[in-house]
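Only one protein chain is missing; all other protein chains are in place.
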Amino acid sequence: MLPIDAAAHSSRWRRRHPVDKAVLGFGLTALALCLPPWPGAALVALTALAVLLGPAGVPGRRLWRACRVPLGFCVTGAATLLVQVAGPEGFLSLADDGPARAGEVLLRTSAASLGVLLFAFTTPMSDLLPRLVRAGVPAPVVDVALVTYRMSFLLLDSVRRVREAQAARLGHTTRAAAWRSLASLGATAFVRAFGRAARLQDGLAGRGYDGALRVLVPEAGVSGRFACGSVALLGSVTALTFVLEGPLT
Amino acid sequence: MSPVSQETGQGASTIHEVLERVCPVMHIAEGFLPPAHAVAWGVASAPFIVHGVRSLTREVREHPESTLLLGASGAFTFVLSALKLPSVTGSCSHPTGTGLGAILFRPPMMAVLGTITLLFQALLLAHGGLTTLGANAFSMAIVGPWAGYALYRLLRRYGAPLMAAVFFGAFAADLSTYCVTSAQLALAFPDPVSGFWGALGKFGSIFALTQIPLAVSEGLLTVFVMRLLVQS
Amino acid sequence: MSEPALVALRGASFSYEDGPLVLSGLDFEVREGRALALLGRNGSGKTTLMRLLSGGLRPDTGELTLQGRPVAYDRKGLTRLRTTVQLVVQDPDDQLFAASVAQDVSFGPLNLGLPDAEVRARVDEALTALDIGHLADRPTHLLSYGQRKRAAIAGAVAMRPKVLVLDEPTAGLDPDGRERLLATLDGLREGGTTVVMATHDVDLALLWADDAALLTPEGVRCGPAATMLPRTGLLRQAGLRLPWGVAVARLLRSRGLPAGAAAPRTPEELAALFVPGAEPEGAEAPR
Partner (left out) sequence: MSEPALVALRGASFSYEDGPLVLSGLDFEVREGRALALLGRNGSGKTTLMRLLSGGLRPDTGELTLQGRPVAYDRKGLTRLRTTVQLVVQDPDDQLFAASVAQDVSFGPLNLGLPDAEVRARVDEALTALDIGHLADRPTHLLSYGQRKRAAIAGAVAMRPKVLVLDEPTAGLDPDGRERLLATLDGLREGGTTVVMATHDVDLALLWADDAALLTPEGVRCGPAATMLPRTGLLRQAGLRLPWGVAVARLLRSRGLPAGAAAPRTPEELAALFVPGAEPEGAEAPR
């Protein structure tokens, strides 16, 4: 299944209130964006990594696998900062401050990503989505998101099985076959999704489904101590950044 | 894990592989944009998303059963964007799904469904990000669907055959998405010498030009899918 | 029995839009406390009948009654029906929509407008009854098939129905899972729930059910399982076969081995028909 999702459901911090984890995770992400990249983002990245691998208990291998994805984009994007267009040395030339800018962007992205991953790796959607109503998101939108979440897994599973069945009948051997397979895969996914919705409708009718998907939110309290600790941690990272900024630059 | 690999043209066997092993996803990554830009794109997207949320809420109030159908549409959008698209040139990418989504579900709905999809991609797959959600939503959930839908309607009005309109609609949705992404990056990272336009050239040649064959692919896929859907 | 049936269909006909008549002039009733097996071939209307009973469909003609009183298909009537009859469909994925098991089970009680504490109590009760208390916070998409099946049943049980109707509950379960599920159903029955089960499996029906209802082209035929299921002609009409034990006992009897007239439900009962005596070791009953 989806590794981050699976990890979140068995996370050590599963029982913590999402607000606890949001303060810490998104706080780190905000700092990554707002503090000067050097040494701020570097400190944020180190802190986030320490929390993720330490108290939050996220396995390093899983974390690395999740990080690889955005890294591809970042490296491509940052690489473009290395060159400049129409400078004095020709149409394309190396930019003087290119490496520095690219480095800064990479640092900032990594740090910001780790902050969000701290939240994502410890907070399953089942704890987050129903609570969004209290945060002011209209209930119908949350309901739709809930169904989207649940059905995405069913649909991904179907798509996986259909692809395998297509491969078994050599559906990916030639380019023409691959197109034929992909098109029917897309159409099948569509038909499946709406067939599922219709049957779910029948399945839920008996329990009083009227368009609203009411569910009980798991009991968890916002921990004052955890929040204070998080704020203190964020504060120290900020302070340390300003202390170190002078000597390091 | 050793599923029979994609590279030999055979089926993927875990969802993980279906999703991400094959090729990069062109969402702007977490923290890539400076704070001011992140906020500005969020503000720019907000009215469209609010408009979409209003029409979704109205739809659900009038037709309570549509909650599940909209959820199914969201799941379909999510899964479609996870498929691997064979390109005419041999490189590969995922379809944006915004053109097909806009034609099937209309742009205001896509603003919401697209944003939900982006949120899930950010939190479940680490594709894109929360700070860049506004920027990504602007390109993928707003400009793409509207551009694709507008062209589709225009072509239909002037008598173009259904499938031609579908092709150009999906093509335009895909390409406009990546043009906007390039522009967003160019605005955030202007070239030291030639400024915004130079940067647009750089990012455009990476994110938009390489996308032209992929946009053709997405157009073709959308036509094939639509043809099957119309048939059945 | 003069007491009115818990739930009953009287002269009910039904056809899907633009389709042929699936059920016509059907009489069917569920009696309190009697385990009822609903048998019939694919396409005989088992699922339609169950959806009529649980209010998912409304009969074109005829009526559905609860304890003798006709059901009104308005909000109040449907709420009364839903707290009396709950249907569990065959594919658990058609019933599970929420991100976690406990959340899914809480859906029905919340729709009844109960206060949170009461809902929580019902969720706990249902999860305990289904023996999946440890799965409460697990996401539905990470459960095994058997676990999803239990979660779907828990969602129905949390409505505290008088009648629980299950469509092919043992389909897709292995022998162990099947046995555990049957034990769970026995527990629910002891707790006062009347259980109705649709199945293809005549052996299971004979073993588990007090009464059997056979859907034949001529209508539904009800009676005690032990007298209904040895009736070759009736079973053939319903597209079914004789249960193993019954078939063997009949063959042996017809060949002159003396035996009682009972319908044996297990290999032990069958063997005891011929050679009454203590149970030997090492021979387990298939269920």
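Lettered A, B and C in written order, each chain numbered from 1.
Here is the rule we use: a contact is a pair of C-beta atoms (placed from the backbone, for glycine too) under 8 Å apart; a residue touches a chain by one contact, two chains touch by 3 or more.
Keep in mind the model is a prediction, meaning the values are calculated, not measured.
S.K.: In the whole complex, not just what's shown, which of A:79, A:165, A:228 or A:248 touches the removed chain?
M.R.: Only one of A:79, A:165, A:228 or A:248 touches the chain omitted from view, namely A:165.
S.K.: Any idea which of A:11, A:47, A:109 or A:188 touches the chain not displayed?
M.R.: Of the listed residues, the one touching the omitted chain is A:188.
S.K.: Would you write out the residues of chain A that touch the absent chain, in ascending order?
M.R.: Residues 3, 6, 62, 158, 161-162, 164-171, 173-174, 177, 180, 184-185, 187-188, 191-192 of chain A touch the chain absent from view.
S.K.: Which residues does chain C use to touch the chain missing from this display?
M.R.: For chain C, the residues touching the absent chain are 40-43, 144-146, 168, 171-177, 200, 202-203, 232, 236, 239-245, 247-248, 250-252, 254-257, 267-268, 270-271, 274-275, 277, 280, 282-287.
Going forward, only the chains that are shown with their structure count from here on.
S.K.: Quick one: label the inter-chain contact graph as line, ring, star, complete or other.
M.R.: Per interface graph, the chains form a line.
S.K.: Taking each chain's centre as the mean of its CA atoms, which one is most distant from chain A?
M.R.: C
S.K.: Using mean CA coordinates as chain centres, what's the chain B-chain C distance in Å?
M.R.: So the centre of chain B lies 47 Å away from the centre of chain C.
S.K.: Could you tell me which residues belong to chain A and also touch two or more other chains?
M.R.: 1, 5, 125, 146-147, 149-150, 154, 196, 200, 204, 210, 213
S.K.: What residues in chain C touch two or more of the other chains?
M.R.: 97
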